[in-house]
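A single structure is presented below for examination.
Just one protein chain is left out here, and the rest sit where they should.
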Amino acid sequence: MSDAPKKVVLAYSGGLDTSIILKWLQTEYGCEVITFTADLGQGEELEPARAKAELLGIKPENIHIEDVREEFVRDYVFPMFRANAVYEGQYLLGTSIARPLIAKRLVELAQQHGADAVAHGATGKGNDQVRFELSAYALDPSIKVIAPWRIWDLTSRTKLIEFAEANQIPIAKDKRGEAPFSVDANLLHTSSEGKALENPAEQAPDYVYQRTVNPEDAPDQPEYIEVTFEKGDAVAINGQAMSPATLLAALNDYGGRHGIGRLDFVENRFVGMKSRGIYETPGGTILLEAHRGIEQITLDSGSGHLKDSLMPRYAELIYNGFWFSPEREMLQALIDKSQEYVSGTVRLKLYKGLVTCVGRWSDMSLYSEAHVTFEEDAGAYDQKDAAGFIKLNALRLKLIGNRNARVK
Amino acid sequence: MSDAPKKVVLAYSGGLDTSIILKWLQTEYGCEVITFTADLGQGEELEPARAKAELLGIKPENIHIEDVREEFVRDYVFPMFRANAVYEGQYLLGTSIARPLIAKRLVELAQQHGADAVAHGATGKGNDQVRFELSAYALDPSIKVIAPWRIWDLTSRTKLIEFAEANQIPIAKDKRGEAPFSVDANLLHTSSEGKALENPAEQAPDYVYQRTVNPEDAPDQPEYIEVTFEKGDAVAINGQAMSPATLLAALNDYGGRHGIGRLDFVENRFVGMKSRGIYETPGGTILLEAHRGIEQITLDSGSGHLKDSLMPRYAELIYNGFWFSPEREMLQALIDKSQEYVSGTVRLKLYKGLVTCVGRWSDMSLYSEAHVTFEEDAGAYDQKDAAGFIKLNALRLKLIGNRNARVK
Amino acid sequence: MSDAPKKVVLAYSGGLDTSIILKWLQTEYGCEVITFTADLGQGEELEPARAKAELLGIKPENIHIEDVREEFVRDYVFPMFRANAVYEGQYLLGTSIARPLIAKRLVELAQQHGADAVAHGATGKGNDQVRFELSAYALDPSIKVIAPWRIWDLTSRTKLIEFAEANQIPIAKDKRGEAPFSVDANLLHTSSEGKALENPAEQAPDYVYQRTVNPEDAPDQPEYIEVTFEKGDAVAINGQAMSPATLLAALNDYGGRHGIGRLDFVENRFVGMKSRGIYETPGGTILLEAHRGIEQITLDSGSGHLKDSLMPRYAELIYNGFWFSPEREMLQALIDKSQEYVSGTVRLKLYKGLVTCVGRWSDMSLYSEAHVTFEEDAGAYDQKDAAGFIKLNALRLKLIGNRNARVK
Partner (left out) sequence: MSDAPKKVVLAYSGGLDTSIILKWLQTEYGCEVITFTADLGQGEELEPARAKAELLGIKPENIHIEDVREEFVRDYVFPMFRANAVYEGQYLLGTSIARPLIAKRLVELAQQHGADAVAHGATGKGNDQVRFELSAYALDPSIKVIAPWRIWDLTSRTKLIEFAEANQIPIAKDKRGEAPFSVDANLLHTSSEGKALENPAEQAPDYVYQRTVNPEDAPDQPEYIEVTFEKGDAVAINGQAMSPATLLAALNDYGGRHGIGRLDFVENRFVGMKSRGIYETPGGTILLEAHRGIEQITLDSGSGHLKDSLMPRYAELIYNGFWFSPEREMLQALIDKSQEYVSGTVRLKLYKGLVTCVGRWSDMSLYSEAHVTFEEDAGAYDQKDAAGFIKLNALRLKLIGNRNARVK
């Protein structure tokens, strides 16, 4: 197999599935494996991954465990939130936005180690394979990408367990049976899908939710917080400046406690099928409402409407895995240009699953009480101008009306 | 004043302001006035308007009071909801969508009575003047539109009251002083703006809300309802078929009781300024979530993404008053075409201000458990196809990557 | 090979390549073959295809030769021209628009004959495979599509010729060697690509052009024609009513004689690579200029700008093979809606490769000399209205200007 990879950087979680992949790569290709385990804020201990990798024969210098939370929020999550990006009207893209960063680090490590391939544990049915691979190919067109789930014949849980046992891969007790659903998590969100959730007619059971309380169990009293923005990015909560990841983590605490950010959703995957997911994005949901609130007073209609009209395309690009594409970067340039004055503070009410902007203020505000007031406006606005404005906007419609009357 | 109108159809609410306009039209132009009072579901008795109009000298045959609720919901609200239209990300367009219907009836009555003008009570600062007038001009290019607020010199509350008193116009006690804010209502929503609400930094006081309970005061138990759609329009609640207006009224009851549909918002008016409004759209907010839910399983990504990308423009057209424009009709043709299979039922959870779709099913569903399942899919989907799919999607990115590496 | 097709409908030109495919299908799968040969106006005798098919053992009742020119122009070309569709700014989509019709007939014949598969002669590098297959799958999700070029090992000219000789397939003398480039033709256009044209830096040699004279060799005198439209479709030339295909053929004569419609182009294929093509679209180029000309006076800015902004997406859908997709049909509904009043006549000047609209008139015209005139306009337009129009359009910009000055 001359085409077989010689050295592979694997996105390694330390869990059973990627441990099997690790071993499979070694046995299938006889190749050297480098592991990359990222702390994206998924809330799990990562150091155990080191021991497992060593157990599976990975050399210490080939084991990489990194905390990338700040980079994740600063360079991926925040730029995306500048666009108020939601996929198909409701999904906050929590999984989609994490994949490019992982792929980037895989490729960088491959270059550093002289590896000719990267590998990931995403299946052949989902979006993540696309996101990993488009990102990897864009960053290094010569890289090979190994997606074992599309290749191997370990097509059932039984076969996987047999392979693990045959290869001395430790199996946690609760991993022996099938999980009732599949989970992905990072600092932005937790997603759950598959199996128990595959019937979109049935309400998702309570035990699926891991990161947010049921709104019914949230505090009976609303809580108010203030979020401050600079140039489109959140920089402080209740006046306290925070780094991007710290701030998002704090918003997650608020949101989780108040049951905010649950979404039960059926979406269109890039590969052509529909799937149903349960998403929990507590901090992100607050952040979106907050960002919209500050834009309300700092962004004019020309900028806002242009952004709004391009948001679906931008969100689709991220969802489909095109973060590292020139068109995403072009849209980002447009969006970032709009955020120059998006600075100020919003006040938010958090209550039983609901986040509501109830106040916003900014030195950059375009809101002019002088103009809008019902009171005397001291000449700020001449109501008679509206007559001409309407007349000329109507001229076209009148000409059409005359024409249509004439020819009918 | 040879240009003065001879016969005017006035949009007449029966309230103080439009009564003053009625009298002003009579005295300023010596013209005959026809009144039109529409029941759009604003929740007020309309018959008193008849007596007031008569008191002000309007001939009985010139007084028109009409219940247009079914037409309003069927021909305006529902077509708009097929698009999931929201203005600037959040506003459900409750006022905007009512104006074209009123303008249409004004023009029709003008033609019926041989009137040369219509008149409305919208001010020169707002959007409603534009919506009334663009609609009127589009439907009858030769009509005159009288907007007294842009013309007269009754520029303060004092002057208005003086004019009323001088003209024997009855003044309700609570209308003598200034209202703390201005209200518009119809079956879709209630909006409040102005005065007490003019500082967007300050939370709106509780007494502003008229149609929804405070979520804190909503029931402590969630309620579940099922909404059924046919070709994009809601036709039944909990299996009970209802006419459009009846159905929306029922959703308003559910929503109002559960504190659903409140929005505190700063928006960009078409005339160029920002304004702050408090909107209550209880039934509409439920309807939007329900419609999105049924589209999740019945609409494919091609249709859905195209609709999503055009929605902001469609919403802007309605907001700006271009309902009777060819471009709105073109977009409507596109949207309606997409709704052919948007039929089925969604299950919604209503709880303390939050409405969540928790289940959806349809004979028209495009969701294929056979394809998406984590289990064996019996050949429905060949994971190996994904390799080619990704390769060709990546080809462009690889060529770019090679080029960029080459020239840097 | 249980998956092997039993009965296949082949898109059969009668040429060497599709004859080889015919034989290959028979030998590879032992299946029955039905041939479909369409007259799309490519300008070749089709009856010889019957004799060749019979020679290769196809039963007479399995040989279908059809003249689909009217359907092609009426149901594919004309709807597309209503949109003024051009791909990547310049290409008139002559090949793209023919594929869906062929695929549709293949699928219909398969259903009629109880065939389980269709086959085509497009290669694995191009767009046509995508267009054929997406169309076929959309129209019959259970159909198999056989694309021999992606499957077989006849990967060189030598191997193809050997296969033909071994199977008694007649080889025209001029087909023995490699053609210097590849050609596709139909009533709308002729395209040439490959081999001699593969270097985009080099000017295409004169002998590539087959359907248009070199502009240098076109008549030294311009010729004028008038084209009449009804609801967006051309219906007459110089006052003479013609069927769609007859009219397009006549425009091709005019255009070909005057050297109109040549395009030397590098485009982006859907499969991710760039390719260079030489296109000749004589009649289509005239038709586009004519249609734009009649829209100039019959379409308002709202309709026109909306169409313009969606045209690139519409053209991309056709180019990529999504003719039979819901989103193309949604866009078509929008476009068709706009054409209700696009009726009238344009006058065109044809001269040495150039077609120019020099006059246009219509009962449906929205052009109002009364409004635009530099002379006294008798009150049609009040210039003072422009002041208010500009003031309110400027209000937002002023507020921005004030803000920016304030914070800098």
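Should a chain be cited, it is by its letter among A, B and C, assigned in written order, with residues numbered from 1 in that chain.
As a convention for this text, a residue touches a chain if its C-beta (ideal position, glycine included) is under 8 Å from a C-beta of that chain, and two chains touch if they have at least 3 such contacts.
Note that the structure is a prediction, hence the values are computed from the model and not measured.
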item	value
Chain not shown: contacting residue from C:I63, C:M80, C:A204 or C:A234	C:A204
Touching the absent chain when the full complex is considered, from C:K7, C:K125 or C:K175	C:K125
Sole contact to the chain not displayed, among B:P215, B:G261, B:G302 or B:G321	B:G302
Hidden partner chain, touching residue among A:E32, A:E71, A:E267 or A:D300	A:D300
Residue ranges of chain C at the interface with the undisplayed chain	84, 88-90, 123-125, 129-130, 133-134, 137-141, 147, 149-150, 155-156, 182, 194-195, 198-204, 215-216, 220, 222, 262, 264-269, 271, 273-276, 292, 296-297, 300-301, 304-305, 308-309, 312-313, 316, 321, 324-326, 347, 349, 351-354, 356-361, 366-369, 371-376, 381, 383-387, 389-390, 393-394, 397-402, 405
Absent-chain interface as seen on chain A, which is shown	268, 271-273, 300, 302-303, 305-307, 313, 322, 325-327, 329-331, 333-338, 392-396, 399
Where the missing chain touches chain B, by residue	300-302, 341, 363-366, 368, 371, 381-382, 384-389, 391-393, 395-396, 399-400, 403-404, 406-407
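Just so we're on the same page, only the chains that are shown with their structure count from here on.
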item	value
Distance from chain C to chain A - Cα centre to Cα centre, in angstrom	40
Chain A residues counted as touching two or more neighbouring chains	300-301, 366, 368, 371, 381, 384-387, 389, 393, 399-400
